[in-house]
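All protein chains but one are shown at their positions in the complex.
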Amino acid sequence: MFSLEKLVSIIQAWLQSTLRDPWAYVVVCVMVGVAAIALFAILGLMLVYMERKVAAHMQIRLGPNRVGPMGLFQTTADTLKLVMKEGLTPDGADKFLFNLAPFMVMIAAMLILAPIAFAKNFQIWDISIGVLYVAAVSSVAVIGILMAGWSSNNKYSLLGAMRSAAQIVSYELSAGLSILAIVILSGSLKISDIINSQADGWWIIKGHIPVIIAFIVFIIAVTAETNRAPFDLAEAESELTAGFHTEYSGMKFALFFLAEYINIFIGCAIGATIFLGGWMPFHIGNWEAFNHVMDFIPSSLWFIGKTVFLIFLIMWFRWTFPRLRVDQLLNLEWKYLLPISMVNLLVVTLMAIMGWHL
Amino acid sequence: MLEELGTNDQGDMIINVGPQHPSTHGVLHLVITLHGETVKKVEPHLGYIHRSIEKMSESLSYRQFSYVTSRMDYLSSHINNHACALAVEKGLQLEIPGRAQYIRVILDELTRIASHQLWWGALAMDLGAFTPFFYSFREREMINEVMEETCGARLTMNYIVPGGVMFDLHPDFQKKVKIFLAEFKSKIHEYNELVTGNIIFQNRTKGVGYISKENAISYGMTGPSGRGSGFKCDVRKLHPYELYDQLKFEEITEEGGDAFARYMVRIREMEQSMNIIEQLIDNIPEGDFQAKTKAVLKLPKGDFYSRVETARGELGVYIVSEGGTTPYRIKYRSPGFSNLSALNDLAVGGKLGDLMATMGTLDLVIPDIDR
Partner (left out) sequence: MFLKEYFKTVYQTISSLLTGMRLTGYYFTHTKEIITQQYPETKPVLADRFRGEVIMPHNETNEHRCTGCTACELACPNGTIKIVTKNEINAEGKKKKAIDTFVYRLELCTMCNLCVQACPSDAIIMSNAFEHSVYDRRLLTKVLNKPGSKIMEGVE
């Protein structure tokens, strides 16, 4: 059976037997870096393709279907086009910040990749404060967006960046609180511990209604944090043309574009890990035969499947709803999501203390 | 000078929306004074798509000048042509055959539905939802096909000509229109599910872009935009032309005066238009589709005015004739221009996002404003 865990251990054993110790580590680091970048590129291409197909089918269209079988290479062609385009820097722009911003956004997205468990024992860095790390790093992205908006010397960009800052900062709260609910239940910040605590059932099932509420709040918050419709105020095409990346072109624009999709992937991966059990297969109580069949599916597939499901959900939102207004956006957070998730957190704590969740 | 720097002395930001902007639906240029996100002033700058249609018409004959009006409010080109034809017929004192009247009214109402469908999609797009646009185009396409079969064009029709209509109806016309009506009735609930009932949409439009009835009248807002403020201004009721005095239909008004009221007027108007078509489609009389006219039309000396209700409001055509083959002067009273003039009143105090909702529900077609 295919398993990423075995692959990793084989590679590691081989490296350690052929190279001396420090060099083995260096090679591993390089390999991880290359793998991460490759993953990004592939993810970006696949997700953009997926988005276009999902959008098309919801809009009774066919979507990309010309380049390659079923239009699979359409996004590759688009990327090539973007790479070849001239990267303009506007005249009045703050050149340094303007060019730095897309990389900031991209690096922030890349950093969050570290603690995500793609399969059983397949994780770049199982840091002991995994969840906290994710919450912390994900707010770095807003600096990149602010930089882009400010340095473009364009009023649309500035408005977009300001909106984005207000939005990300406030939705961070409810995202954090809903993650906390699970941290309380599983008793650990470490990603692998959280996943292991779901061996006998995912939190969304074990945790009853409070966790479902937390899950819904989390999904909304992730949608908002990634600046996706209906919360795409930072880009708000019909109001701000393209918001904070109005002035970007060519590869720098592509980086923003890519970062958006990477952020979606990461948000959904965290959601899948925390609420849907990460790579944990679906188990029902003591149906041995059923559980065995479920175990047979590779853990990486479980993880990818759950993540893609959540991504689909977010895309579904985007292609259904109109956009909120900026004050409504903040109302939603401060008047609805935040109080609900706070009360919810109390209930979850009570649940954890009383042990109702088992 | 300060305006050019982008801020004024109160520290407000001045931004240019347009002439190229996704939500102005054409080359409208708005200079907006923003305080944070709040709109303090909206100043439309016109002229980017001025083609001097009125001046041009002075050198065109009475058969020729109306084709240009298809390019004014291109979404109600039939109705524009109709207005021109009516004015010329008034001058010639021409009785047009019954069949032509029926055809004209049916096509007018089909145009109105098509226009409102497109507006619905475009409004949703302004508010950030892309999908409704495609659903509305699906039904609009059926109308376009009907038009294509009968009139030979899909947008710029030039089908209603002085004296009647250009061709007879296509044999499939009645059948296709009935299919469309049935189909659209079965689909209109989707419009409500996807947009009307959507809580985000309601919050975006309710209480936004309010204008009182008095103000609407004094700005000269007509059409669904005026009726959204309770102003009874339907030309089809007030000054019936063609068959409208014999038809049973309701003049839709809403009291709200906000964007949502204007939205509801249009949605309900589509149903009324279907109602009108249903009354007519089965009893189109046989006979000529065009009255006998001379090859070269000559209007007597005098001035002639006709008014019709387009999808956007009252369109007036004023022809001054010196007795020749070309008009001495033509003036169009286009609905979009007056509706746009109210924009500042509607948008001030709202957020930037509200401006898009307001503009969307005013249903501006820029070539209609600039002509």
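First chain written, first letter: the chains are A and B, and each begins at residue 1.
In this text, a residue touches a chain if its C-beta (ideal position, glycine included) is under 8 Å from a C-beta of that chain, and two chains touch if they have at least 3 such contacts.
Treat the numbers as computed from the prediction; the structure is a model and nothing was measured.
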| item | value |
| --- | --- |
| Of B:60, B:243, B:291 or B:320, the residue in touch with the unshown chain | B:60 |
| Selected residue (touches chain absent from view) among B:31, B:94 or B:153 | B:153 |
| Contact partner of the left-out chain, one of B:138, B:237 or B:329 | B:138 |
| Footprint left on chain A by the chain that the document does not show | 54, 57-62, 65, 316-317, 319-321, 336, 340 |
| Touch residues of chain B, complete complex, unshown partner | 60, 63-65, 67-68, 131, 138, 141, 145, 148-153, 156, 158, 166-167, 170, 190, 193-194, 197-200, 295 |
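Note that in this section only the chains that are shown with their structure count from here on.
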| item | value |
| --- | --- |
| Cα-centroid distance, chain A relative to chain B, in whole angstrom | 45 |
| Chain B-touching residues of chain A, taken from the complex the two chains share | 55, 58-61, 155-156, 159, 163, 229-230, 232-233, 236-241, 319-328 |
| Chain A partner contacts - residues on chain B that touch it in the complex | 6, 13, 15, 21-23, 34, 37, 124-131, 133-135, 138, 194-195, 198, 200-201, 203-204, 351-356 |
